[in-house]
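In this view, the complex is presented without one of its protein chains, the others remaining in place.
Letters A and B name the chains as they come in the text, with residue numbers starting at 1 for each one.
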Amino acid sequence: MPVVNWRYLLSAVFGLSIRIASLFAIVALLGMFLQMLVVAYPILAPSTLVSSQSMSAPRQYQEGLNRGLAERVERLEFIVSENWQLQGVKGDEWSWVQPSSGLRLEASELPKDWLFADAVGNNKGLVIFANDTLHHFHYLSSDQAGDAPRAGLVQAHPFTGMIRLLVGHPRLPVVAIAGSDNKLQVVDFRDSDALLSIALEQPPDALVWRTTAQLDVLADGQTSAYEFTTTDIGGAWSRLFTPIQYEGYERPSLLWLPLPAAEEAEPKYSLVPLLFGTLKAALLALIFAIPLSMGAAIYVGFFMSEFQRRRIRPALDMLAAFPTVVLGAIGLFWIAPYFEQIVSSLIGVVIIFPLLLLTSVYLARAFGLRLVNLDALDDWPLTLMPLIIGILIIGSVIGLGITSKLPGNSLYAYLTSLGVSVSYFNSLLVGLVLGVAITPTVFSVAEEAIHAVPKNLASGALALGATPWQGYRDIVLPVALPGIIAAMMIGFGRAAGETMILLMLSGNTGLIDGNVFEGLRSVSASLALELPEAPRDSSHFQVLFVMSILLFGVTFSVNTVAALIRNRIRTRVRGF
Amino acid sequence: MDQQSKNDIALSIRDLSLSYQGNPSALKSISVDIPRHSVTAIIGASGCGKSSLLRCLNRMNDLIDGVQYSGEVLLEEMNVLSAETNVTALRRRVGMVFQRPNPFPKSVFDNVAYGLKLSGVKSQRHREELVEKALRSAALWDEVQYRLDESALQLSQGQQQRLVIARAIALEPDILLLDEPASSLDPISTLRLEELIYELKQTLTIIIVTHNMQQAARVSDFTAFMNQGHLVEFGPTDTIFTRPSMRETEDYITGRYG
Partner (left out) sequence: MLATTRTAFLQRTRWQRLRSLTMISVSASMVTATLLLTLGLFALLFISAMEWIFWIGEGGSADVASRLRDIALARPGLESSVIGLVPAIVGTVALVMLMTLFVAPLGVATALYLSEYARDTWYTQLIRISITNLAGVPAVIYGVFGLGFFVYGLGGQVDQLFFSDRLPSPTFGTPGLLWAALTLALVNLPVVIVAVTEGLDALPEDLRQASAALGATKNETVFYAVLPAAMPSVFTGLILSTARAAGEVAPLMLVGAVKFAPSLPVMTTAPFIGLEQKFMHLGFQLFDAALFSTVPPGGIGWVATIALTLVILIALLNIVAMSLRSVILRRQAVDSPF
């Protein structure tokens, strides 16, 4: 009887379970992206129109018959606002009418030779069929109160064929059209290339949108229902990125308004303001983080001795122990209320810092103080501590002094007088706090890159009479540069995905505005704010998934490029 | 010491002691005069302080934390070790070559031109002349004259080491310090390096630290033997290797310890 080798058996089981577990982990991690695509995909699905027997129920449509059979109607009235109506007479002009005063003004911007017209999109828009073209108009409020409204053309869409009936969708810029050839068509102005049509058995007497998703066709006293399925972007994914002329807006705009105030208004899903906000916050964060982290990385990675470096790195890494939610709270309570003063002080420090540092160093040497041994400067940061605290204080005082001398006696008053709007939660504040959050990451990666450059290269330069700075700049920096760039990219990725700080400090206003004193809204904050509220499988939910896929893709590819750069430098350095 | 003999001294070391953290007496009151236009070899067992001594002469020891000197090293009346010394300028007069070739990750030309650039040689033509001259002096010109734009890391180890020497002598230093320059080279490259050292001593003073006693005997005019931070004996190479006056030296040379 063979002896069972338990040791062997145990390890074999172990090996097998390793394979299974790692397969599971890899599938989970890589499948994540796939799963998100699956959830988000329906947003890109085109609209459909299908006959739906189950929905058909006999019902009387008195007003529908009257309105739907527009062919027989010579005169139409639409309520535009509280005071104004739009009236059209077939073959004649359109006019704005104020019923209270009886005032009547010509609406010359609307086509005269119209055949059909109907309201669309919650009475904010108007579809007019004239000259073989479907015109989609929307109403714009007048510049001055009391003036007549205006109508602006959103889109014109050529349409050939005879029309029997034309009915506008109650929520979206969509019209249902019954042609003389017994064809039922749904024209979607959001994606006018997509034509949905279904052949009818007999010429319809009326078309009625019973709900936003159901179209009833009345023919011969019979009602048949058709189901119109669409997403909020109507299958036109370009609406996520390009300026859209929404009803009621002066010009095509990029807007993120997934939950518009007016019920049944069209939600607006432009991702551009959010991407812009993310980019703006990340770049500002880099501006604040780079001087701090790069300066520290150069010093610790190049000028410091190995012994001292091992002691100071953990101290610097302690900044990473502040989770971003803590930094956000600090920003909220200790930075935002004093932000004007902080910015003023920072301006002063930036102006005064190089000046004071240079003079003090120069003075020290001019008076023959043998302050330092030029090549080994291990205690320099500690030696400099009083000087730096002094410079910070003097710089702040000077900065505050300068800004109080500005017209208006304060920085914000001055900026406002220049026409720069300033909000309490602004991008600069976000950038500052976000900069602190990414500093440990950028420092750590950059420092490793600089430290990886062999020391003997630098000593070669020093032996030729290069100063330590020249040795760094001419010899070490070119080798470490890819790693430093990678560090910035990784920092950018971190900043772009950071959520809590943006949620707490950015004001979450979806503006596209280069002004750093205005707020912003980022992709990550939108995800955290809106996803818990968005109904599952709604267009809003799916658009949020599209957004997270974008953020995933951007951060993942930025990190991949950074990793490739770092791998290359690693092999290059090994070549020495 | 009369005027004539004083002119023959390139570097005079007086009572030099060195300490740093971890080794409070790396060098113990060393005094020696290094003759001009000659090759001086420093030999001794590992850790005897020969590299530390060499690195004092152009203050490369400053890179070590907590280093302290006493005594003086005189280079034409200038005390190398004084706090007021312009270390940067000093290092341009006293060049140094390390154990492992360390060419910069730049082209061959830029490697040699780097020191010139630092010294303020602005005109490109002038630089080209000086680079060519340095490469010729380092016996490298024939091998690299058509490869000046290639990366220096493409050269062989021996070529790299000679390139590093060319880089140092392009600055026309008074003294060249070689810290075990052949330790990572193959025998043929070592031979070429030794020939080069012989050529260079016509214009330079060379101090070489070496492990290899045959090498010291082959290339040097004078030899200093060090043991545990002390300078045991200094004299013409022939004398040291054939009739050492100290027992320690004899033991080391005949291989009885070390």
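What we mean here is this: contacts are C-beta pairs under 8 Å (C-beta built on N, C-alpha and C of every residue); 3 or more make two chains touch, one makes a residue touch a chain.
From a predicted model like this one, the values you see are computed outputs, not experimental measurements.
Novice: Thinking of the whole complex, not just what is shown, which of A:K124, A:R494, A:R521 or A:H540 touches the missing chain?
Specialist: If we include the chain that is not displayed, A:R494 is the one touching it.
Novice: Among A:V436, A:V479 or A:I569, exactly one should touch the missing chain; which is it?
Specialist: A:V436
Novice: Which residues does chain B use to touch the chain missing from this display?
Specialist: Counting over the whole complex, chain B touches the hidden chain at residues 86, 88-89, 92, 118-121, 130, 171-172.
Novice: Where does chain A touch the missing chain, residue by residue?
Specialist: Residues 7-8, 10-12, 14-15, 17-22, 24-26, 28-30, 32, 35-36, 39, 291-296, 298-300, 303, 310, 312, 314-330, 332-334, 353-354, 357-358, 361-362, 365, 372, 374, 377, 380-382, 384-385, 387-389, 436, 439, 443, 465, 467-470, 490, 493-494, 496-500, 503-504, 524, 527-528, 531-532, 536, 544-545, 548, 551-552, 555-556, 558-560, 562-563 of chain A touch the chain that is not shown.
Following the convention adopted for this analysis, only the chains that are shown with their structure count from here on.
Novice: Distance between chain A and chain B based on Cα centroids, please, to the nearest Å.
Specialist: 62
Novice: What part of chain B is in contact with chain A in the complex they form?
Specialist: Going through chain B, the ones touching chain A are 58-60, 62-67, 83, 87-92, 95-98, 100, 102-106, 114-115, 118-119, 153, 164, 167-168, 171.
Novice: Could you pull out which chain A residues touch chain B in their complex?
Specialist: Of all residues in chain A, those touching chain B are 305, 307-308, 370, 373-376, 378, 454, 456-457, 459-467, 470, 474-475, 478-479, 572, 575-576.
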